[in-house]
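Attaching a single structure in structure tokens format; questions to follow.
Selected chains only, in their assembly positions.
Should a chain be cited, it is by its letter among A and B, assigned in written order, with residues numbered from 1 in that chain.
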Amino acid sequence: MARARLRDLGITIGKLPPGGNNAITDVPGVWVGHHSLVYNEPRCARTGVTVILPRQDTSREDHVFAGFHALNGNGEMTGLLWVKESGMLGSPIALTNTSQVGIVRDALTEYTVREHGGAGFRLPVVAETWDGWLNDIDAFHLDKGHVFEAIAEARPGPVPEGNVGGGTGMICHDFKGGIGTASRLVACESGQFTVGALVQANHGERGDLRVDGLPVGCEIGLELVPSPWEDMQSSSSIVVIIATDAPLLPVQCKRLAQRATIGMARAGGIGHNGSGDLFLAFATGNHLPAKAGCTLPLAMIPHHHLNPFFYAVAESVEEAILNAMTAAETMLGYQGHTAQELPLDLLQQVMAKYQV
Amino acid sequence: MARARLRDLGITIGKLPPGGNNAITDVPGVWVGHHSLVYNEPRCARTGVTVILPRQDTSREDHVFAGFHALNGNGEMTGLLWVKESGMLGSPIALTNTSQVGIVRDALTEYTVREHGGAGFRLPVVAETWDGWLNDIDAFHLDKGHVFEAIAEARPGPVPEGNVGGGTGMICHDFKGGIGTASRLVACESGQFTVGALVQANHGERGDLRVDGLPVGCEIGLELVPSPWEDMQSSSSIVVIIATDAPLLPVQCKRLAQRATIGMARAGGIGHNGSGDLFLAFATGNHLPAKAGCTLPLAMIPHHHLNPFFYAVAESVEEAILNAMTAAETMLGYQGHTAQELPLDLLQQVMAKYQV
């Protein structure tokens, strides 16, 4: 479904090297699965669900540390009260549309019941962005089985991007958006680590889009590639999931989460009023058995080693947003609405024009 | 279903007068509806859903201000990101069990679609406590229709308490718990107002229970009234909804929400690790049209007039918790588990013993 990745076009973001797949799955143990629903009858579906497993399928018994930041809270991410209270995450993370958060949440609980006898973590993390322009969102297409299929599809390695899973019907900077991912390798005094980001990008205005600082959204204006919207409006929301294998504490995960704002801002996001710009970071470097009977041994990277992680988050998020757009293909959907893809040739022309 | 209210027993909490019904519905426009599921076949159900309408059924078009506080975040309340970001609430509030949050959330969205053409608020507030001791929680009993019925049942006036709605299968201080409510009349320099609280009480240990400061939980120990649990464990979670007709701003609603801790502490709560102690306060005194085209006129009670409100919240929450227990009847449920009611005669004897 993907057309290209940004680096395929010769465009590089930032100064840090990417991981092997330039994907969130470069963090060992992080698996991603999609399930997409695309059909026109009986009601138009352009939606789906994406599942991220923080530690393959074992995070229920062996939690990870996590932290959260909202640039703008016009959206939903369940499960955050316990993330904030405990700094821990013990469930898969799922991304879908605004009206399917509930069914996905209950499906993750039912999955726990079915696969694990009901034991364990009952506060799953499910986030959403709104796909109601291309998808008949009031049809509530998704059922629990689709969530189980996404979990079954989860795997390491390259991650499908663009019009897939939760990102199927999304729109970004007035181009077709969706799922994107990227990663960076980090070297600091504490060692070598990987940081990865996955976004469900459904935000931003055309004129604000920047690629490596250059005003691509102005250069490829609405007169060249029409807006998906009938009347100009701010589209909305981006969910960012950040993963690292570094032994970070919850406060440090929160620090990483907030740096998603930097990457988003570089690409032209501003956090519109109608947007749910929700950033969750988790770190797998410590093991947190759910039923620990005594004090747990942990490791912590000193705060003053974290700057390279901040750059890694900013770069990964910036590139993941752009990957979502270079991957996504033009989509015709609900009520004849169309979201045009970012034209790759025009993008390359603009970048070349500013090359000096 | 209710046996008695605390005041029926001659026990008074605090110094402020209650409203006409001594219930959250004393705040004009606040309606409450329950739907309970109690049956043994095919799988044991002791659960339900409770709906609170902040402004009858118009909060979708005319939002209220709201604020939130968690004493302990081992629980779920959806919709909080927008409450925090905007200070506004535009949906019904629903209370249910841990595994039914998703279906209730989607039902509230579907209700909006069905009744209001899908327009408006899509981030509903649904909170939970865990009823899995008396209820076969993995049966996922609730469906969307039950939520619609609870909304249809919503009304002003006296509120059924104890084993009803979301509170059906709850346990509090090792007695049978459930839904409770209370209210207080507030007089301050800014005028006369009402504060009401509704709780879904499912928290606390026996020995910690206090009534008006007196150690009722020690006096009516586990040797007199057995624990519902096979092995001693901390039961978990209380959700508190606070309403007022005063024109409070979001920061002020948050201040009220935090005072629920005071009322809960007076009755013996401490916020156990496994507990989701989640407090949401809303204020109907300002009108916030969802589609306002210009600057909105508001009113605000000065912060230095708020002390009576803080007392009103503390007293209402303390009494609402106790009302939940005096109302609730002994329940036999899942796998033969039994939660004994708080014996009213013993309660009165203890109170009399300390009367001086």
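Quick note on the criterion: contacts are C-beta pairs under 8 Å (C-beta built on N, C-alpha and C of every residue); 3 or more make two chains touch, one makes a residue touch a chain.
Note that the structure is a prediction, hence the values are computed from the model and not measured.
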Size of the entire homomeric complex in copies, 2 being in place: 4
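Convention: only the chains that are shown with their structure count from here on.
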With chain centres defined as C-alpha means, what is the inter-centre distance between chain A and chain B in Å? 35
Chain A - residues contacting chain B, complex: 70, 72-82, 84-86, 98-107, 109-110, 113, 118, 122-123, 130, 138, 140, 276, 278
